[in-house]
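Complex shown without one protein chain; remaining protein chains in place.
Labels run A, B and C following the written order; every chain starts at residue 1.
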Amino acid sequence: MIEIIRNKAKEWLEKNEDGCVIGYERASDGMTARPVFIYEPHMMGKLIFDETCVHNLSKYLLNRRGTRTAVVVKPCDSRGINLLINEHQLDRDSIYIIGVVCPGMKESHFGRIEDHPLSKCRRCLHHTPAVYDVLVGEPQPETASHDYSDVARIEGMSLQERNAFWKEQFGRCIRCYGCRQICIGCYCQECFVDELDPLWVGIRSCPEDNWIWNIGRAFHLSARCISCGECERVCPVGIPLMLANRKLEKESADLFDFEPGMDAATAPPFATFIKEETLEKVE
Amino acid sequence: MELTYEPRIVGFLCNWCSYAGADLAGTSRTNYPANIRIIRVPCSGRVDPLFIVKAFQLGADGVLVAGCHPGDCHYSDGNYHTRRRVGLLRPFLDYLGLDKARLRLEWVSASEGKRFSEVVLSFTDTLIKMGPRSS
Amino acid sequence: MCSLSAANPFIPYPATVTGVLDLTPDIKLFTVELTDPEQRENFDYRPGQFAFVSAYGVGEGPYGIASLAERKTGLEFAVRRVGTVTRALHELEPGATLGIRGPYGNWFPMEDYRGKNILIIGGGIGMAPLRPVIHYVLDHRSDYSGLTIVNGARSPRELVFSDEYDLWAEPAQCKLELCVDRGDDEWQGRVALVPQVVSELRPSPDNTVAIICGPPIMIRFVLAGLKELGFSPAQIVTTLEQKMKCGIGKCARCNVGDKYVCKDGPVFTFEQILNFIEQF
Partner (left out) sequence: MTSVIVDNNLHIWLKELAEKYILIAPVTSDGVTLFKHVKAPEVGSIDLQFLNTAVSPKGYFFPLSETIFSIGVERGDVIAPMNADAEVVIFGIRPCDAAGIALIDRVFLAEPVDISYKGKRDRTILIGLACNTPSPECFCTSVGGGPANPMYLDIMLTHTPSGYIVQAITGKGKELTPVTMVEEKDVPSPPTPRIAAIPMEGVREIMRRNFDSPYWDRVADRCIHCNICSYVCPCCYCFDIRDYAGKDKIDRVRSWESCQSAGFTRIAGGHDPRPTKGARLRQRWYHKLLYYPTLFGDIKCTGCGRCVRSCPVNIDIREIIMDVQKLNV
């Protein structure tokens, strides 16, 4: 598999001399993966692909707008590319997508690979990339239905319990904005949290400000989050951000019958509407 | 002596229908509770979900978003978008521990002064029954 | 409370705006007096130093002090409307209260320049921190040799301190050269960029110190021109502007390499700047 990735990337880079290949290489712990940018075809031997390639590399395409880039993507990451194309952020023609059929990733940390899959992979539906120029691996059948047992557990709590649960979780937030920086859907020129006038959130770390920051972040990604789970992975204090994102995913699937990033053409729910929708339906 | 709880409602009213409706309620001397503080917006579609969340953060007990009836939007489709946004925000806030009954979306036309006062009255009643928000 | 405000370096002195003058369409000159007479007396500063001005509720920012302490005019700050704090300051009228902390930073060593020709080159609001230097030289005129001022702006309306030009350029005191990038119907002076004017004037580097301040692009070209005329980097002095939050060497933001503009600067010679590891 890795040979196919290397060969395809090399072929492409030889044809696009000013281009760049974004893939995975071995991290400094000698066991997990990290992103790598390759500018020279002979360096392609650095590329790896294994169960520690958790990063969503499509985010980097935003930094490379206007240049030619090849990128290695897993199925979840590929949906990010569709999202960005749909939102007019990327030019499909300038990117070469090496889509990899995903075996599921293992939970890994620096210097340590766990024996169990990442939680996002346990619940993953799509094992074949939604968009690609070259597909590596045999297309795999989709998992039939969503498993929202994690969301259901929170829904099953009382209102007070939910309030307390999220207060505790968001209370840990140190406002490092790692979740935002890693997120493919977060590319605003000026994030609402950085705006001074009006001051929506500001720099204070207090329960109220942490609350509005985390809600604002999640809701800006409603019907846009492609479930790559990167926000949760990078959070240095372990806030279960996907648990919030997945509620929105579940609701927008119910209300609008929409799954973000599955193609680049379908109008997202907040860009369209159905006149006949009744308020009861959305209530 | 019993302390009465007076909930605070922030009302985002669209300029063309609901604000005019509220105005009509006023000029025709229809009573409605003074619990609502009205913010006039050009269209209910202008109401960024952040406005709503910010109102709650700053201590609102309830938020009312009111716009033209579907089909009557001055800008033709602003209220359809609002319906979707509020429709998704309500279950989300509920999930985070903020009762969805504290966020209401209502259609009030310029001629529905009476309806406006009824909406505010019933919302205030609901909020009084629910009591103050747990912090 | 009093002792605390003396001990906490972040707490500004209360102050009142005593005058507001429109210098250009987007630059105002504020005159500010510290409220407490003792604090006012003790607030001693030199040409080139800066202070933080607080518009409470919006924030604070560092501004070069545009006045000369010895003239006892009160503190003067030229503020260009560019961001949230400056916008708030621009709304202040005489009588408004604000906060001042400082003075911070080093200064132009005017004593060291005695007996020399002084060449002052400023662009836009870059003239503001140079104004106390001009005032100082004018007030100690016999201590210095020639005084040449080149003051440029994008347009005539944007030339700062225009109401003072007559005072500066009183016969034999000073040679004042004004220039603008674009003239207008009434403008009869030079239409040229500051570096061009400097090159045309051909100031002699002999016994001269050049003090310059302006946008980075202007500084770059002026520097090249002066070098060509034979100025050594040690004879050229400037004052740097960097984003700052504390002014007292703690917030780790205004550094250029290992130099902190707030503590080690803002006044540097180009000899020092050339040794900086980082560009500013």
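Assume contacts are C-beta pairs under 8 Å (C-beta built on N, C-alpha and C of every residue); 3 or more make two chains touch, one makes a residue touch a chain.
Note that this is a predicted model, so its numbers are computed, not measured.
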Omitted chain - touching chains that are shown
A, C
Touching residues of chain A against the unshown chain: what are they?
27-29, 32, 34-37, 55, 59-60, 109-112, 169, 172, 174-178, 180-182, 194, 196, 199, 202-206, 230, 233-234, 236-238, 240
Footprint of the hidden chain on chain C, which residues?
1, 4-5, 7-11, 14, 54, 56-61, 80, 82-86, 97, 99, 216, 241-243, 245-246, 248-253, 255-258, 277-280
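Please note the rule applied: only the chains that are shown with their structure count from here on.
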Among all the other chains, which ones are in touch with both chain A and chain B?
none
Averaging each chain's Cα atoms, the one nearest the global Cα mean turns out to be A
Averaged over CA atoms, how far is the centre of chain A from the centre of chain B? Could you give it in whole Å?
34
Can you compute the centre-to-centre distance for chain B and chain C, using the mean CA position of each chain? Integer Å is fine.
53
Separation of chain A from chain C, taking each centre as the mean of its C-alpha atoms, in whole Å
49
Sort out for me which residues of chain A touch chain B in the complex.
151, 154-155, 159-167, 192, 200, 208-209, 211-212, 215-216, 218-219, 222-223, 244, 247-248, 251-252, 255-256, 269-270, 273-275, 277, 279, 281-283
Interfacial residue positions of chain B with respect to chain A in the complex:
49-50, 53-54, 57, 70-71, 77, 80-81, 83-99, 105, 134
